[in-house]
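Right, I'll just put the structure down here and ask away after.
One chain of protein is taken out of this complex; the other chains stay put.
Think of it as A and B in the order they're written, each chain with its own count starting at 1.
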Amino acid sequence: MDIDIDKLYKEIKNGNENKIAKAISMVEDGTKNALKLMEKVYKNVEPSYMVGISGPPGSGKSTLTQRIVQLWRKEDIKVGIIAIDPTSHFSGGALLGDRIRMNEIATDSGVFIRSMATRGSMGGLNSSIYDTVLLFSLAGYDYIIIETVGVGQNEIDIVKLADTTIFVTVPEAGDEIQAYKAGLMEVGDIFVVNKSDRPNSQQMVLTIEQLVSFKEGKDIWKPPVLSTNALKNEGVSNINKWINKHHTYLKDNNLLQKSRKNVIKAQMINLMEKTLNEKYIKPVLKDKKFEKYIDLIYEKKEDPYTVIEKLLLN
Amino acid sequence: MSDEKLKKTEKDWEENKYGKTVNRFGERKDEFKSDSGRTIKPLYTPLDLENIDYEESINYPGQYPFTRGVYPTMYRSKFWTMRQYAGFGNAKETNQRFRYLLDQGQTGLSVAFDLPTQIGYDSDHPLARGEVGKVGVAIDTLADMEVLFDQIPLDEVSTSMTINAPASILLAMYMVVAEKQGVNPDKLAGTIQNDILKEYIARGTYIFPPEPSLRIITDIFDYCSKEMPRWNTISISGYHIREAGSDAIQELAFTIADGIEYVQAAVDIGMDVDQFAPRLSFFFNAQMDLFEEIAKFRAARRLWAEVMEERFNAKKDKSKMLRFHTQTAGSALTAQQPMNNIMRVTLQALSAVLGGTQSLHTNSYDEALGLPTEDSVKIALRTQQVLAHETGAADTIDPMAGSYYVESLTDKFVKEAKEYIDKIDELGGMAKAIEAGFVQREIQESAYQTQKKVENKEKVVVGVNKFTEEESKKAENLLKVNPEVEKHQINGLKKIKEKRDDSKVNKALQKVKIAAQSEDKNLMYPIIEAVKEYATIGEISDVLRDEYGEYKAQYI
Partner (left out) sequence: MEKKIKVLIAKPGLDGHDRGAKVIARGLKEAGMEVVYTGLRQTPEQIVRSAVQEDVDVIGLSILSGAHTYLFPEIMKRLKDANRDDIAVIAGGIIPEDDHTELKELGIKAVFQPGTPISDIVDFIKNEVN
């Protein structure tokens, strides 16, 4: 069923929550109408400022997100939040529980919270995320938070989309920090040690400072390591200060364009992989011949490389 | 028979007699598992008690570690208190139900409060709309409390109040009502539930965050140790944890771990353990697996005694005695074929009696449908009376002792619960474990597994997944809460506010505020003064909210 794209576009621009929500669903479902809408959106909409937040479970980052948003709201900044949770590979379903920790901003008319499951994405990056960022931008949300949980490659890929990336951890993470992928240290613009009332919190700050100290050189952004207690609302305005500093840094050094182009590149690669998967890989997986090939390889009558050439490249 | 010989003969029986019969006739199931998922052997013998020393681990009633009962004579001197949880609508209606129950032979009162009262909201608060008087009685001020206990002599009746976050306020009100009856606080017997940790875990009627909540609780411990020596300051509860879906061992372990946290909190502020521990009490669930439950109760006593002796160096016996109230499991009762619930409650109650409970509430058969009617609560009460007077179950102490099954199960429960407690110690104690979501996750996992077992019929629930009926006879005459209650309550509250002296109220609330801000003032005293001036539950709670903030649930 075709819908009036121009009308929908206008309604989103006017901030109609029902329509914004519906558009996001369309995008998540990948309908034809969604493609038409996004065509217009990409050609017209300037993405708003994005802040990415992630951290291991239990780090209190959702609470922190709420606090930061409350600060922004005092300055009348409108905020869109995309809260991402993993889809179960087993069932295809997901439990989206981030709203629990954002009850206080849930009824603020200047805040839009959308929970999103990673769905069948390759890795963690769901192309709907950036599309939703644009939809929020169209709707007039000044700042957009992309929030996810975990510090693995998937989560890094997600929060990398953002202009400013914040990683949250807690004092007890201890030795796990050493195991954090190098990617995290490279990608993070601001590091936060939450639950500052716990023992070892200062130690953790020092540990992370050491880990990011490789970033030397003039005009290079040196990520601060900040201490907070989100529940008690301590240290939050400091984070905000640094977010603003980073935003200014990006603008002053003409880095915003580079960063945005990287996002588009990531989105393109993601969509290409998705398209290829849909067009070439899924049909092969569904084909009965595929199972037969597996048997043949098991019986040592074929090898995977030759088979794939046959299946895909001919 | 020597152990060596026994091992031989048992093996012989297993392989020959038993094994051969199993091969011929099979057994009803491939595996027999208890309600908590533990494997049940076909047979228990003296060999199962090999490593259990009677004097060390079982001993005699009234003697450490109290496995066989906290008192030397137990029910031979006095039956358990028959204490039916009751409350709905306004104070007048609940007072009527109290007096009805006492007339029918109940021996203690148990008060159910509505949700606004439990969460420190007055009946006219926007969040109270639709909730006033629904799950319990609505109490806004001392005036309601006075009506609630009208014609009930507080020097003769003991009262248990299921109130947690605002327990200090309700305790203060109870005390003042008694005073007006001419009864001194040191004569008052009863309990306040006052167990905030389980609210975060399983029940949800919290107000303030953990730290200030523990402060309020230890203030109550201190106050009562001086002014109300016959009052049980807390009812450390496993009932709700079980209802939320935990198994029997989790119920046991988490309850004891909560107890450890409370004792530690009091000890940390300098209280002497023997000063307050004798007035700690507990509250357990009585579920369907008869022998597991009996073992659980016995294990609880032994576990707590060992904790108090070894961890806290308590000197008095009374500090090591786990006294408990039991409620039969509401979650085991069904909406389908409700009369079946009468049998369920009977057997659950039996387990509590054989487990040595100090007081007991039996659910009414319409539990899954609504609040109990007079008729249904009477049957529930009669269940206890039949148990007490007709079965002989109460005529000897701890009759299940010596059962190879029950003793080995008791011992196993103690060991498994200790493992959980060790884990919680590693996490830094119950408060930290709750903050980390560990306890909640364990409970939810059990709850989910139970649901799966019921749906695939591994766990049979008669009338629900077996022996079902198409059109079950509709339950008639369910209790309906008077829809006018909310209006009446709000009007009553308005009148009280008009009559009272506002300047005195404000002064009193100021004093509460100052005490809340200080670290060395006991909150009970200013709360009592405020209550006397007819300050409302909402007003007093709001003072504390301003100081302490509200708890925000972090975990699913």
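Convention: contacts are C-beta pairs under 8 Å (C-beta built on N, C-alpha and C of every residue); 3 or more make two chains touch, one makes a residue touch a chain.
In this text, all values refer to a predicted model and were calculated from it rather than measured experimentally.
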Q. Among A:Ile3, A:Ile77, A:Ala94 or A:Leu311, which residue is in contact with the omitted chain in the full complex?
A. A:Ala94
Q) Any idea which of A:Gly120, A:Pro283 or A:Pro304 touches the chain not displayed? A) A:Gly120
Q | Touch with the omitted chain, as defined above, among B:Val22, B:Leu43, B:Leu127 or B:Met343 | A | B:Leu127
Q) Which of B:Met339, B:Val386, B:Leu478 or B:Ile514 sits in contact with the chain that's absent? A) B:Leu478
Q) In the whole complex, what residues of chain B lie against the chain that is missing from view? A) 115-116, 118-119, 121, 127-131, 134-135, 199, 203-205, 243-245, 331, 334-336, 368-370, 444, 447-448, 451, 454-455, 461, 464, 474-475, 478, 481, 483, 553, 556
Q: Tell me where the left-out chain touches chain A, residue by residue.
A: 17-18, 21-22, 24-25, 28-30, 87-88, 90-97, 99-100, 103, 106-107, 112-115, 117, 119-120
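We adopt the following convention: only the chains that are shown with their structure count from here on.
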Q. Okay, in this complex, where on chain B does chain A touch?
A. 209, 436-437, 552-556
**Q.** Sites on chain A touched by chain B in the complex
**A.** 58, 60, 62-63, 95, 97, 100-101, 103, 231
